[in-house]
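With one protein chain removed, the remaining protein chains of the complex are shown where they sit.
Here the chain labels run A and B in written order, and each chain numbers its own residues starting at 1.
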Amino acid sequence: MPTLLNELLADTIQRSLHLFVPELIVCATIVVMLLVRVFGLHRWLPARWVTVFGAMVAMAWALYQFVGLRQETLQPAVVFTGMLIVDQFTVFFRVFLLLALVLVTALSVLTEVPDDDDGADFYTLLLGSTLGMMLMAASNHLLMLFLSVEMTSVPSYVMVGFLKGRRRSSEAALKYVVYGAGAAGIMLYGVSLLAGLTGTANLHELAVRIGTLLSAGHVSLGDPILQTALLGVLFVFVGLAFKLSVVPFHFWCPDAFEGAAAEVAGFLSVASKAGAFALLTRFVLAILGDYQPVEVRHVYLVVGIGVGVIAAVTATFGNLAAYAQTNMKRLLAYSTIAHAGYMLMAVAALIVVLTGTAAPTFDVFAEAQRAVQGLLYYLSVYLFMNLGAFAVVAMIRNRLLSEDIDSYQGLAREMPVLCVVMAVCLFSLVGVPPLGGFVGKFMIFASLFQAGFVHWSMWAVLVIGGLNTLFSLFYYVRVLKVMFLGELPEQRPAAAMAASGSSAFAVLLAVPVLLLGVFVHRLSAAANEVAGTLFR
Amino acid sequence: MQPRDSPGNRFAEEWSVEIKGPVGWRPACVYATGVADFEETGMETTASVIGVQHYLLVGAVLFVCGLICMAGKRNAIGVLIGVELVLNGANLNLVAFGQFTPLGLDGQLMSLFVIVLAAAEAAVALAIALNFYNAFVSIDVDRGHTLKG
Partner (left out) sequence: MHTDIGTTLATLLAIAWLLPLAGFAVEIFGGYLWGRLSKTAAYIAVGCIATGFVCSVAALLIWGNATGWSALSSQEHHAAAAHSDGVTLPPADDRRPDVAARGQNPAEHAGSAAAADSPAHPGSADQDDEHAATAEDTAAHAANHDGSPAHVAGEHRATGTRAYSGVFYTLAMFGDLVVTIDYYIDSLTLVMFVMVTFIATCIHIFAIGYMSDELTLDYVDHHAHTADGKHVHRPGRFYRFFAYMSLFCFSMLGLVLAGNIFQVFVFWELVGLCSYLLIGFYVERKSATDAANKAFIVNRVGDFGFIVGLMVIWTALGTFRFGETEVCGRRDPGIFQMVRGDDGRLLKTEDGTAVLLRTERDAHGRWQVAAAGQQRTIPYVLLVLAGFGVFCGCVGKSAQFPLQTWLPDAMEGPTPVSALVHSATMVAAGVYLAGRFFPVFTTDVLLIIAYVGCITLFLAATIAVVATDIKRVLAYSTISQLGYMMLGIGVGGWGAGLFHLVTHAFFKSLLFLCSGSVIVGCHHEQDMSRMGGLLKKMPITALTMLVGVIAISGLAIPGLIAFSGYYSKDAILATALAYADHNPLHFPLFVVPLLTAGITAFYMFRLWFYTFCGEPRDPELHAHVHESPAVMTGPLIALAVLAAFCAVGGENGVLYRLIWGSAPEGLAAGVPAAVGNGLALPSTHAVHEVHSRAGALGLLLAVAGTLLAYVIYVRRLLDPADIVRQFKRLHAFLVEKWQFDNVYDAVFVRPVHVVAGWCAAFDRVVLDGIIHASARAAVTVSRWDRLFDEGFVDGLVNLLADVVYRFGALLRVVQTGRLRQYVVFLALGALALFVLLAAFFPGA
């Protein structure tokens, strides 16, 4: 027993901890922030600055790790006795999520969402949620899968209900928590089925064993093993789909977003989604395994097509339902759902491509890598464009005390910079070249097109995706039309003007949207490299 | 390990050779269908009376009850109790699998973690319910339907 403990200690301290530093910094930041308040120092050391500092340091460290992994001074490793995996993929998402954290914190500072008393609570929740997302991206174990999803969810329930004394906020939080808990329960059930079926909870072993199971002939639907496996996978997918707000598990999303502050909604729509996609990618690759005899490919193909169908339905539903919205946040919530659909198409393409046979003209792993690359690129652009849109909504709310689209009449004359940023972000969400959204969509659609060579249904999904791009144009442009062409009403409620830095911050978010649309190569090369680590 | 002339055993042996998994591992169906030879795993023969399938059945019942409770109860506390049922249904599965399959201690440890997490979630949920009560002066979840469409 002492040997085991020693080994465990050695594994933790020598191998694992130094790869876990960004998370540790986030944890330390939370502790420091709470201690600061306990000792009454928060008048001199406001929580927001502690958060920004901690997040920056963590991000710098994560960047350092990213560079280190790239130059191979740092080796990717499975850490904490196989619970987590730290590779370029993980570290990419660490950087991504911490960047989102920094941006959202900066936005909250600018728009003054939590007051000074609540600051520590709010930022604790924000940091905790980010920590969960970072674990999502690093999960290598079914327990971590569940735990990280819950670690992300639980703080976000509270954040949604953070606007004290608002009926809508508390209602949204209650809906979110109940729906989330239900989804978590279902996911846990799925986890238990999968773990029981395969006798392991380690994702890597899971991959091997599921492949073994299927190739042993359990491929007809009458087989209880396949039933169990499918049910387990499906239930886990439900849990992730809830995080991704994929139809039909999206119901919480519009309500929670409308009830929450725009800053929180922006954070949830971007960061939480990124973490969930990271986890979904890892999970998908785990159940697909690297062990695929020809005779079981059709099972995976069905799964892939199913995901593609769900993606297409999600995108269509999100776009169509956004049409009649009057609340800007709710509109963006539906747009978030639609974008989850687009991104899920990349996952569908990934699954379908991996079931393809390697023909001379069709390099399976290269195509799969490209699908993940498209997903990463889309997420990166999405970070800026969606957060930009929510940031502008928050800033306009501070000015107008309203989030109704009708109240945006003629706003371009009053707040030209914000409106232009909004226009850039929305056009990028539509996917108009030369903005970043176009490049992201293009990459995903290109992957879908390639996947269509494996199964035609991906081309159908591609067509639906293309049509959706067209649909989405209408409701985004409607907002811009109101902003730019509407008449400025005579009477405007006098309210506090936005902080002086807000325009600059909005521009800061819009510039990368433009840059990523023009200078594609650097990020796409990095994304390709990161995606490549999954298939090594 | 003596090969026996039972279909399940042959099956199991093929497996352990093929997949280089931990020794003694075999697919859950072997246990679930009750054809396993428990002597080999050192289980008491009485275990064949209450097999893993019984645990699974109870877990499933708990799970479904929980869902129904969540959907049926108008009282927010009742809904939360439903959540607990769902989680514990899954927990039961995990513990059972931990006992009957090579998942072993992993399953039980996972359920421990889930219990802790359920407690945290319950705390948060109760706080939100309280917040809801502050706003609506009721914990009837049906009262909150202002957000829709």
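We take it that contacts are C-beta pairs under 8 Å (C-beta built on N, C-alpha and C of every residue); 3 or more make two chains touch, one makes a residue touch a chain.
All of these numbers come straight from a predicted model, not from anything done at the bench.
Q: Write down which of A:183, A:268, A:393 or A:483 is the residue touching the left-out chain.
A: Touches the omitted chain: A:183.
Q: Can you work out which residue in A:20, A:93, A:252 or A:390 touches the chain that's missing from view?
A: Touches the omitted chain: A:252.
Q: Among the options A:53, A:471 or A:535, which residue touches the chain absent from this view?
A: Hidden-chain contact among the options goes to A:471.
Q: Tell me which of B:70, B:90, B:103 or B:124 is the one touching the absent chain.
A: B:70
Q: If the hidden chain were put back, which of A:321, A:346, A:372 or A:482 would touch it?
A: Of the listed residues, the one touching the omitted chain is A:321.
Q: Touching the absent chain: which residues on subunit A qualify?
A: 174-175, 178-179, 182-183, 186, 219-221, 230-231, 234-235, 237-238, 242, 248-249, 251-252, 254-255, 298, 302-303, 305-306, 310, 317, 319-324, 471, 474
Q: Even though one chain is hidden, which residues of subunit B still touch it in the full complex?
A: Listed in rising order, the touching residues are 67, 70-74, 79, 141-142, 144-149.
The rule is short, and it goes like this: only the chains that are shown with their structure count from here on.
Q: Could you put a whole-Å number on the gap between the CA centroids of subunit A and subunit B?
A: Roughly 28 Å, centre to centre.
Q: What residues of subunit A sit close enough to touch subunit B in their complex?
A: These residues of subunit A touch subunit B: 142-143, 146-147, 150, 154, 157-158, 161, 164-175, 177-178, 181-182, 184-186, 188-189, 191-193, 195-201, 205, 208-209, 212-213, 216, 224-225, 228, 254-255, 258-259, 324-325, 330.
Q: Contact residues on subunit B for subunit A in the complex?
A: So the residues of subunit B touching subunit A come out as 14-15, 18-19, 21-22, 25-29, 32-33, 52, 56, 59, 63, 66-67, 70, 76, 79-80, 83, 86-87, 89-91, 93-94, 96-97, 101-103, 106-107, 109-110, 113-114, 117, 120-121, 124-125, 127-129, 131-132, 134-136, 141, 144-149.
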